[in-house]
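A single protein chain has been removed from this complex, and every other one stays in its place.
Take a look at chain A:
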Amino acid sequence: MNEIKLIIADDHELFRIGLAELLKKHDDIKIVKSVADGVELMDALNSGLNADIVLLDLTMPNMDGFQVLKGIKSLNANIKPIVISMHSVGNYIAKCAKMGAYGYLLKNTDESELVFAIRNVYKGKKHFSAEISEKMINFMSTQSVSENVLSRKEIEVLGLISKGLTTKEIAAKLFVSTRTIETHRTSILKKFEVKNTAELIKKATEINLI
């Protein structure tokens, strides 16, 4: 069985020691390096240190986990980062996943899951526990990531405009201020390159938007 070469990157020495102690018990895992911040880690990787996995903390001085993820991606190395963080909120998880993390663990993760994750990732799989996945998905579901010409909100506003509602009525319906609706309307007109509501509705109908 191949040894899994592991780097621990965390600014807390006590945590590194504890973690190392924990993983020592597993013969297939070998800790090749233990660093206190991102700079140190990137230096080690650049100097040709060969490792399979890095257990990466997000909050570190000098260079934090996100920057490290970016650095690793551009390095095009084989090393697979697993984020191990105190942060338990969805956006952190989602961001890490987006930036190329193979796994996301909370720092108080049990030994068994930790080891399981390391082994899973080593095999080339991604590891996000059920709890972590749920948090991530919950967050992403509320995120509006519409890349369309019109934002989701703007389409909503456009729909209500076409029904003949006044700005005030739309504002009350969408739970925003009238000025917000005015701004949306102006923005929509600008994006459609039209001058008034009549032209807007005509154009929107032409492209089957409403």
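In this section, a residue touches a chain if its C-beta (ideal position, glycine included) is under 8 Å from a C-beta of that chain, and two chains touch if they have at least 3 such contacts; residues count from 1.
Basically, contacts and distances are computed from a predicted model.
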item	value
Missing subunit (named according to UniProt) among the choices "Peptide ABC transporter permease", "Pimeloyl-ACP methyl ester carboxylesterase", "histidine kinase" or "TonB-dependent receptor"	"histidine kinase"
Omitted-chain contact residue, chosen from A:5, A:80, A:95 or A:127	A:95
Residue touching the undisplayed chain, where the options are A:133, A:180 or A:197	A:180
Residues from chain A at the interface with the omitted partner, ascending	10, 12, 14-15, 17-19, 21-22, 25, 59, 66, 86-92, 95, 107-108, 110-111, 138-139, 142-145, 151, 153, 174-177, 179-180, 183-184, 187
